[in-house]
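A single protein chain has been removed from this complex, and every other one stays in its place.
Let's turn to chain A:
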């Protein structure tokens, strides 16, 4: 499905990003696995991709730093020759009640989760414009649509990503670069592990399908949006959330 394509997945050493990197590789894409801190985990993903019979490289970069991002994209294009698919997945949480949220907690989350998407998108646009094709898939979150107490920073960033997706889609449509967002709901990852049992139960009550999602559920939608089957879709946000937010 994606043979001959090349992809860069940010924050791909674990969680949803890892699932996406593996899924794209399974479809034949060469994958650049970006990570910020955990090189060992990133190497594991690279090794798994090799076992799947595809090609992968790992690249350390902080997506909120423009110099890092430029260097990363240069490396990907240098290694693979092209860059067809960007998946902006890297994200962090610093949950706190608004009243208690420190300015740094707000800024850090906005920097990685929103500015990072801007910088990576800007960075790949040149290459994709030259190729006259490209797919950008941003991992947002359904809380960016619904809001969530204790996550003012995260929600603001994710709502920002959805708006950024729409603007970018409109700007780049004439160059055959399609930009969409995937908004996961409650997916079982390290990030959701941090929630208390009480929070988890509360969330399950809100999910019509009454279960957590898996990274693969998100990865398969990303794979679809990256494929030729999604040629006529741009600027959209697709919820993968068991019906949690409609």
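Note that in this section a residue touches a chain if its C-beta (ideal position, glycine included) is under 8 Å from a C-beta of that chain, and two chains touch if they have at least 3 such contacts; residues count from 1.
Basically, contacts and distances are computed from a predicted model.
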Listed names "Cell division protein", "Acyl carrier protein", "ABC-type polar-amino-acid transporter" or "Dihydroorotase", with the criterion being the UniProt name of the chain not displayed: "Acyl carrier protein"
Omitted-chain contact residue, chosen from A:60, A:175 or A:200: A:175
Listed residues A:74, A:102 or A:126, member touching the removed chain: A:126
In chain A, positions touching the absent partner: 126, 129-130, 171-172, 174-175
